[in-house]
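Heads up, one of the protein chains got dropped from this complex, but the rest are sitting where they should.
By letter and in written order, the chains are A and B; residue numbering begins at 1 in each of them.
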Amino acid sequence: MTLLVADLRAFVAAVRKELRQVRRYPTLLLSILFWPVLLPTAWVLMGRAYSGNDPQALEAFAQRAGSPQVAGFVFVGYAMYMWLSTLLWGPGTALRTEQVRGSLEAVFLTPASRLVPLFGPGAANILPASLNFVVMGVALWLLFGFVPTFQATLWTLVIIVLGVPAMYAIGALFAASVLRFGEVGPVVQLVRGIFVLACGITFPVAMLPGWAQVSAWLLPPTYIVEDIRRVLLQGAGPADVTEHVILVLAMAVITAAAAAMVFRALETSARRTGMLSRF
Amino acid sequence: MTAPAVETKDLVKVFERGRRTIWQRLRREPDRRERFSAVDGIDLRVETGEIFGLLGPNGAGKTTTMKMLATLLIPTSGSIRVLGIDPLERPRDVRARLGAMLSGERSLYWKLTARENLEYFAALYHVSPNQTRARIERALAAVNLSDRADDYVERYSTGMRQRLALARALLPDPPLVILDEPTVGLDPQASRDLRDRVRELRAQGRTVLLTTHYMEEADQLCDRVAIIDHGRIVALDTPAALKRTIRAEEVVHLELGIDGDDRTVLEHLGRMATVARSERTNGTLAVTAHCASARDFVPAAFDAARSAGATIRHVEVVPVTLEDVFLSLTGRALRE
Partner (left out) sequence: MIGDVRAALAIARKDIRNLSRYRIAVASMAFTPLYQFVIPAFLFGAAFAVNGRATGLTATLGTDDLTGFIFLGGVVAGIVSTAFWGMAMSIRNEMDMGTLEPSWLTPTSHEMFVIGRAIGGMLFLILTQAALFLFGILFMGLRLRPEMLLALPAVLLALLSMVGIAYLLAGIVLLIREANFFIDTANFLFVTISGVSFPVTLLPGVLQPIALALPTTYAVDILRVQALGARPLFGVGIEYGLLVAGTAIAYPLGRWAFARAERTMRRRGMLSQY
């Protein structure tokens, strides 16, 4: 029991350290306000160019996307993109920096659980990520006049909260694997690229070729985005998304286990070769 | 008499600390930035063909002076002539004749080989293509890196990178070479090696101006040394002449055990030698004394200590160094 409490305290300390860093870089805060508005707005305007206000074109989009709400569709997709971005950048860079600086070794010297450095940095991103969602919601309302019902908002929140474990598990799995590559930046670009193409971020998954659609439905973000769009844009209720939510939770368990395994394997190999600080 | 390689008159550089935000500018708020003089009226004259050293602690204004000579900084006031040219009026002409090594190993491309680094900088130094090859070979040979020329710089040791930075400074075949802390961060062997290279530069007829905060380096390497502190030159001469200024043949470091007041014992010691420095830590008093003869002073010091109720625990006699000169001029040690 005491060990659990100590671990929890170590975890909180890791989160606090990350938050402090966020505060020291003011432009980080500025980018939390800028990008979530600028990027999706540009895509909504692209949608206007592609539709040309042609009723037939809009109808075609509605059929493929499940809703004629282009702005809502894009903003939900981009919210997921932002979330994924912070989850890939944050923990990956944090763990890599700790590795390079040698402080990862220092953490391994403490009795704290190995899971603390793996999952701690991700948790610190909860605050910026939620801020992202709020900013995007406000932008959607102010720029495009989209206001969801209270109920839809509530169910969206539930889907997001239940999606958290899966998303953080992805961040942790990525962070653990990235230690092998050395350079975090290019790998983030690559992995994020795959998610953008596969998970229906800026276009309906139905637009993908068959084989790509199959792989898309193996990734938790695809379900989360789809479900949020259903409740927010199509008026679906909890019963319509329960199946997906359970599936996402199951995927979270598998991904988290994989992350812990990769991290453990890395630590074991490091202890054997004595090369924790450089791979 | 030939023209000096470097000449400065009343050189001053004032920096501002802190920032003045756009908001403050727009509201025309008074400028509250703190100003400090990094260089505060330096007169220098470095003769052609000598190795001249600027010796001083970190933050004394050595690097700022070097950067002004190298055209990287504009002085607040005063005049500069580098090889007879005013760097403010003709910065590019100065740069074409000057070999400078300012920030050692970080200033190289680590993902390029030594040769590729030098090829690149040779072009920037406007070395003509038919001379480039020979010039690079000569520069590499001068710093003993010919056999590792095709290795990536990332595989080099710190000392090798420092030498490569020196090779780069030699590319324009400069009559004047300026080196900012050339041996900082190097192990003793690598430092010795680099100093040998600097002596060779003088043998080739080049003028070398270097900064250092290692007194041994200034002593062994330089023909003349300017001791610089708080942006001012406090002494300038040959190392031997500088050491003579403190009118002592030897320096004695004493460590005394003392319980009560230390004024009496310092007074006694002061009658027989110059007490350059004394520092009290709890029951221990450390004293540095400059004297004509340690043979006479040490026994007398024992008597003085006994009569003041103190005991001498440790005695060390050393020859006079530039460190002592700095100490006698500023009351502080170089590394403080």
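The working rule: contacts are C-beta pairs under 8 Å (C-beta built on N, C-alpha and C of every residue); 3 or more make two chains touch, one makes a residue touch a chain.
Given the structure is predicted, the values throughout are model-derived calculations rather than measurements.
Engineer: Of the residues listed, B:Ala70, B:Leu83, B:Leu179 or B:Leu254, which one is in contact with the missing chain?
Structural biologist: Residue touching the chain left out of view: B:Ala70.
Engineer: Looking beyond the chains shown, say which of B:Arg25, B:His126, B:Arg192 or B:Arg280 touches the absent one.
Structural biologist: From the options B:Arg25, B:His126, B:Arg192 or B:Arg280, the contact with the absent chain belongs to B:His126.
Engineer: Go through chain A and note every residue touching the omitted chain.
Structural biologist: Touching the missing chain: residues 26-27, 30-31, 34, 38-39, 42-43, 45-54, 56-58, 60-61, 64-65, 181, 183, 185-187, 189-190, 192-194, 196-197, 201-204, 207-208.
Engineer: Could you pull out which residues of chain B are in touch with the chain that's been left out?
Structural biologist: Within chain B, the residues that touch the unshown chain are 13, 15-16, 64, 67, 70-74, 92-93, 95-96, 98, 100, 102-103, 106-109, 111-112, 116, 119-121, 123-126, 129, 165, 168, 172.
The criterion applied here is as follows: only the chains that are shown with their structure count from here on.
Engineer: List the centre-to-centre spacing of chain A and chain B in whole Å, with centres computed as mean CA coordinates.
Structural biologist: 53
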